[in-house]
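Have a look at the structure below before the remarks.
With one protein chain withheld, the remaining protein chains of the complex are depicted in position.
On to chain A.
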Amino acid sequence: MTGPGDIRAASGAPTEAVLGRDGLDALVQVLKRQGRTVVGPTVRDRAVVLAELDSADELPHGWGVELEAGRYRVRRRTDGAVFAHSAGPQSWKSFLHPPRVRQWTAERDADGGLTVREDEPPGVSYAFLGVRACDLHAIRILDRVMIGGKYPDPAYGSRRKGVFLVAAECTEPGATCFCVSMGTGPAVDTGYDLALTEVVDDGGHRFLCRSGSEEGAAVLAELPRHQADEVTRTAAAEAVRRAAGNMGRSMPPTDLRALMRDNLEADRWDDVTARCLNCGNCTMVCPTCFCTTTEDVSDLTGDHAERWRRWDSCYDLDFTLLHGGPVRASERSRYRQWLTHKIGTWHDQFGSTGCVGCGRCIVWCPTGIDLTEEAHALHQEATRQRPTP
């Protein structure tokens, strides 16, 4: 399988090559042969969703998406591109930090004694295919939250450990994308095993493939491939560069953390509250929103109990419930909590922003609330109030 002139890693495996359609097919099969569950984008229910793949045939060949605030449509493309769609309704969070996880079970014996058994982590080994730069950053952010602190979460850690990451650089951002202003894309920098950049031009439909790890290079060595050529390299770089210039949205050019911290009583919070349904969709589709609650259940005998963890949302009135009532009783305070946490206090808690600029919260908001628009409005309100020096 060695191509002449391969650039090689220390192990002797290639670090860069050009794949055709057959290379993509082989990639899925090689990863499956390694015992991995391959998850990637596929068209289902008129959306590009993330699902377990049996073959590369299931990828969204020739599908694109049209995105706007509160609007998502798939559309046919004429160029047969596989990765020319931006973020769908799901994110990799669904696999690394599933919506429901049983944490432990407990039995009560006849004399009232208690036995608690921790659930074994699943033995799943994932390969994620087609991870955008923004979502690669989202995974890193989740890593810091779930396994980067004093108490690493075993359920997340076991799923995350050994994930094989095939990134796909973004060449066609959606109208709701703003990764450039969050510094998270569209190019992928580090933290992948293989990175693909799709090129469709007179030279054909192909993928520039780079390895970012020894494991990635080893997989690349098993794929049918061509030596990376300058024309493909240039075309790939140009496609990503063009994507950077095609962002549909941007954040205001200011310190967002300070903007959130210093404007907790801005009038704009009332304005957005008039539009916000407090439905929590933005928290469900966000690739980094990690909040959960616990559910304790018991069976009819009353002697068997289970602890489940499920996704929760800061928009839920119960989220801050104390015995005197909820701390954040008003809808205004709950939208404010979401946004100020996402792009403000996340820095204090976990050392980075919680937003990667994927735009999912804008697309899937039933009333089309756009956090970039809200940030711009808060920035303008703050600027108006600040006397010019």
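Keep this in mind: contacts are C-beta pairs under 8 Å (C-beta built on N, C-alpha and C of every residue); 3 or more make two chains touch, one makes a residue touch a chain; residues count from 1.
Everything below uses one rule, namely that contacts and distances are computed from a predicted model.
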Checklist outcome for this item: Not-shown chain resolves in UniProt (candidates "ATP synthase subunit a", "Oxidoreductase", "Raffinose/stachyose/melibiose transport system permease protein" or "Glutamine--fructose-6-phosphate aminotransferase [isomerizing]") to "Oxidoreductase"
Checklist entry - Of the residues listed, A:Thr294, A:Thr367 or A:Thr383, which one is in contact with the missing chain? => result A:Thr294
Checklist entry - Of the residues listed, A:Ala69, A:Cys314, A:Ile343 or A:Val363, which one is in contact with the missing chain? => result A:Cys314
Next on the checklist: Touching the hidden chain in the complete assembly: which of A:Arg76, A:Lys150 or A:Arg384 does that?
Outcome noted: A:Lys150
Item to check | Residues belonging to chain A that touch the chain removed from view | outcome: 103-104, 106, 108, 112-118, 145-146, 149-151, 153-154, 261, 264-265, 290-294, 296-298, 302, 305, 309, 312, 314, 319-323, 327-330, 332-333, 337, 340-341, 345, 347-349
